[in-house]
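Removed from the display is one protein chain of the complex; every other protein chain stays in position.
Chain naming follows the written order as A, B and C, and within any one chain the residues start at number 1.
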Amino acid sequence: MRLILDEEQTGLGDSVRALLADHCPPQRVREVMADDGEGIDRRLWTQLATLGMTGLLVPEASGGAGAGHVERCVVLAELGAALAPVPYLSSAVLATDTVAALGDDSLAEELLPGIAAGQQTAAVAVAGTGGRWGSAADSVQAARDGGHWRLAGEAAFVVDGPSADHVLVYADHGWFLADGGAVSWRPSRTLDPTRRMARAEFAGTSARRVPCGDPAGVLEAVWHRAAVALAAEQLGGMRRVLADTVEYAKARVQFGRPIGSQQAVKHACADLYASCEQAEAVLWHAAWTADHDPAALPEAAALAQVVLGPAAFDTAAAGLQLHGGIGYTWEHDAHLYYKRAKTSELLLGTPADHRARLADALCL
Amino acid sequence: MRLILDEEQTGLGDSVRALLADHCPPQRVREVMADDGEGIDRRLWTQLATLGMTGLLVPEASGGAGAGHVERCVVLAELGAALAPVPYLSSAVLATDTVAALGDDSLAEELLPGIAAGQQTAAVAVAGTGGRWGSAADSVQAARDGGHWRLAGEAAFVVDGPSADHVLVYADHGWFLADGGAVSWRPSRTLDPTRRMARAEFAGTSARRVPCGDPAGVLEAVWHRAAVALAAEQLGGMRRVLADTVEYAKARVQFGRPIGSQQAVKHACADLYASCEQAEAVLWHAAWTADHDPAALPEAAALAQVVLGPAAFDTAAAGLQLHGGIGYTWEHDAHLYYKRAKTSELLLGTPADHRARLADALCL
Amino acid sequence: MTTGFRERVRDWLAEHAPRSDDHVPEASESAPTEQQLAAARRFQAALYDAGLAGLTWPAEYGGQGLTAAEQQIFQEEAAAYDLPTGVFLISMGMCGPTLVDLGTHEQKARYLPPLLRGEEIWCQLFSEPGAGSDVASLQTRAVRDAAGDWLVTGQKVWTSGAQYAGFGALLARTNPDAVKHRGLTMFVVDMHAPGVTVRPLRDMTGSAPFNEVYFDDVRIPADAVIGEVDAGWAAAVTMLGHERVSIGGSVRRRYDPMTFDSLRDVARVRGVADDPVLRAELAELYAAERKLALLNARLQQQSDAGLAPGARGSVAKLAGAQVLWQAVRVAGLVAGPRAIAWDPGDSSGDALALAITATPASSIAGGTNQIQRGIIGDRVLGLPKEPRVDRDVPFRELRVGTQAR
Partner (left out) sequence: MTTGFRERVRDWLAEHAPRSDDHVPEASESAPTEQQLAAARRFQAALYDAGLAGLTWPAEYGGQGLTAAEQQIFQEEAAAYDLPTGVFLISMGMCGPTLVDLGTHEQKARYLPPLLRGEEIWCQLFSEPGAGSDVASLQTRAVRDAAGDWLVTGQKVWTSGAQYAGFGALLARTNPDAVKHRGLTMFVVDMHAPGVTVRPLRDMTGSAPFNEVYFDDVRIPADAVIGEVDAGWAAAVTMLGHERVSIGGSVRRRYDPMTFDSLRDVARVRGVADDPVLRAELAELYAAERKLALLNARLQQQSDAGLAPGARGSVAKLAGAQVLWQAVRVAGLVAGPRAIAWDPGDSSGDALALAITATPASSIAGGTNQIQRGIIGDRVLGLPKEPRVDRDVPFRELRVGTQAR
């Protein structure tokens, strides 16, 4: 079990951080956020693709880097710290992992090279309108129509749906691949202005069935990997909030001295640091487990969300609080981390759901 | 709804507090605690009885004061603050309320005058060996033997059992009255050295059946009143811990200034105060409800235990913490409040049990 | 006599109180429309004409010269309505009472009657980007010219109602060589004077109920000083004392997604109300809400019995913020993904997200939780104060805020 990064992994993080510092400063995030379009920075996406970041977990044979979860988590942590508006979680995580878990060679050949190259993006539709992970199987019906299939019904909470070239759908008869353009999208209003979601409406939408012996098993495998990946994003947000808050506590003077010299602020920062250090350990353990100990992944992945979800939100909320009034303004970035953290805390289910998964894994 | 005390009630509290300050200082509590005997200060009990405190809720016709729950809670808060080693909770609360709830005139005539006068004490046995409130009905069997009944089996967690003259038992066939001396007692080891409990062993013990149409209803009524009474004790402990801690924070100097001027200590004291003020409001509401709005009592009583149980323990733990090393010594009283608070938190069920009762009352 | 008064109030309100669809947002909630503002002014004028405005204020200046008993009766009767008086909260609750306490006869005669009639709305100009909790470290300067007028330059922030206020109570530094609490003065400032610029300040919810106010060599006449020159801190303390009373008195009246009732309903609609874990969370939330409500009721009863809450009001403020944060957590558990994405037009989704986004204000605005704990520790428990490093230093030599000076 390895919980620290090697030199190469550290270097990977450094280079992504440098790229984002140059090309994705807060001002850029706000431009994309204010734009009515797809909510994606295409130029940044291309730059990430050029660095090989978009296909980290895609096998080399399909044009990817054939790297591991640890490497992908290194990248995700930086993206989460920068709130980078790119379809990484949707395309390079959820869709890539779904294709991998389905194990269908022709599907992989068709989708992965484009995804890895960043030339195409894909999204997954697994939640129904109630939002439960996997409930799309209740709300999307598939029916055979001659040689192919047609989908009817709705899926919701589809991250980066409208901009996706491909959509992988978890319907009543298993997994299906639909053309992004053939789906009718209804963009959702979102708590987090930096992460777009949409409702997918299928009205006899033509789709291809992906042969799969255990669709629910694939869904589980995707959840575990998504939980780890999202935790990496959450860790990145925590680190950034902590650093910003400590910096502010050193600079801001009140009652004649820096607020960071007041115990109320200092001790709160210490608690944030303690939380962040434990979150780091949990995250790297989960990522290492995904690479090296698949049997232990259900527990490690559930643990990651049980710990990181609430920790990231509490950190964002405390960081905002410690900034006082300025943190409550639209102009300051604190609210973006707050909204992202609450969104991530609920994106793959609630903390109570994750705790129930952990309890299952522990045979409680 | 009245949440503040009137002059008479305030005066009642003052006089009990004065009595306890004179006759039940910490040194006295420790003498009784160290004694191998029944763990009761008989002299103090007599003094309380002389003041009419032992029969507050007993009707005047039976030699009591015919007062209300608010008055009894005033007294209980002072007893809880002083950790007074007297059988008040067992005899003047649990047993008195059981007799009242049973509504049997001959039982009342037989027991209440002695209890009110403090000349006799009574205990109730309602928990089986597993400890669940009411589970004595599973573990104590009653069988008719000619004109009377015989009890067999065990009850546990009987507060002040061995010193009681009478024992009211919740057995499989309803409520029974047994002679305290006829029960075989096995004193328990207890977390709280100031409150004795015992296991009652019945081996064909002769007992009298108390006629009762709804034994479980009586049990519930007793729980509600006990929950309010115990909450008053808990409030008393909270107030005392808060006062002691604030006093210490003013006196103790560290790094050249009183520790109470440090935010870590000051803000913790403020949180204790906020908790204590809310606990006061909840307690007096519950006591008022017991007197004036019986239909609302199940909710108010459950609320009292949901709030006061954990709040009293957290206060005791925080008070101990804020005393630092000295609070961890046997010589300091902090640990007595800590052990009492944990004991009270679990005496009538766990906080989870109380929360479930509250949820029931709210029709959740 | 008070019985007659109660009936008068009740009858008048029954006839004149606007229906709930005429609702005017409170100053701290979001910016009112022109139309809402006009309706509010009309209502306040009618209230004044009926002899029901400024009940405890001196009759000489347009008040009614009545006692706290009548004020209490009015509040009890008004509690049944959602009166459009939010925009006057600062005028009536803070600026007006401070003028009553400290103003000259001329100031009171000039300003109080139109304030009571709703013709002139006031705002409070204390906070600055570098001076929030530590108000006394403010940097806005007022310099006296040869004619005895004052010239004011600086920036204020978090100003509610500045966009429609006619006047402001301004705190500015008149003597930077004095220690920080000694060199301040409070002024009446005409918000339409040359050099005053009001800009909306957008908060994290996306709305802009507050403003930034810039002063660029704004001229203020000598007779606009409230109280004494360089005694502005005492005037500010007087005004903040009135503020605390108004905050403690506010209630959540309209639909609030963060209450136990609302979240229980969400849980029922989503079909998760039977989940034992969520049931426990909801019961805990109820307990937290209820103990705060009972605390407030007890503070009120103590107050009625002659024991004013004073600094103990900070307990209610602190506990209120904590309940809201607990509710945010429970909201996530019961609403699930619906709390983070919803269909356009689904107003319950908008309301829930707004409530989640507005929650941080509860533990920051009106004094952070940290400040409240300090107040409780210092003033209620009598704990010793922290050593202060800024008490004996001329303001000129102090570092403040995060700004270069």
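Definition applied: a residue touches a chain if its C-beta (ideal position, glycine included) is under 8 Å from a C-beta of that chain, and two chains touch if they have at least 3 such contacts.
Computed from a predicted model, the values in this text were never measured in an experiment.
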Full-complex contact with the absent chain, from A:E277, A:D293 or A:E331: A:E277
Of B:G153, B:P215, B:G237 or B:G327, the one touching the omitted chain in the full complex: B:G327
Touch with the omitted chain, as defined above, among C:A78, C:V100, C:V179 or C:A280: C:A280
Residues in subunit A touching the chain absent from view: 1-4, 246, 249-250, 257-258, 260-263, 265-267, 269-271, 273-274, 277-282, 284-285, 303, 306-307, 352, 355-356, 358-359, 362, 364
Residues belonging to subunit B that touch the chain removed from view: 127, 130-132, 156-157, 186-192, 197, 199, 248, 251-257, 262, 264-265, 317, 320-321, 324-332, 334-335, 338-339, 342-343, 345-347, 349-352, 355
Residues of subunit C (touch criterion as defined above) contacting the omitted chain: 275-277, 280, 387, 389
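Following the convention adopted for this analysis, only the chains that are shown with their structure count from here on.
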Relative to subunit C, chain with the most remote C-alpha centre: B
Centrality ranking, top chain (CA atoms only): C
Inter-chain centre distance, subunit A versus subunit B - centres from mean C-alpha coordinates, in Å: 52
Gap in Å, rounded to a whole number, between the CA centres of subunit C and subunit A: 40
Separation of subunit B from subunit C, taking each centre as the mean of its C-alpha atoms, in whole Å: 44
Per-residue overlap in subunit A, given as positions that touch at least 2 other chains: 262, 264
Subunit C residues counted as touching two or more neighbouring chains: 370, 373
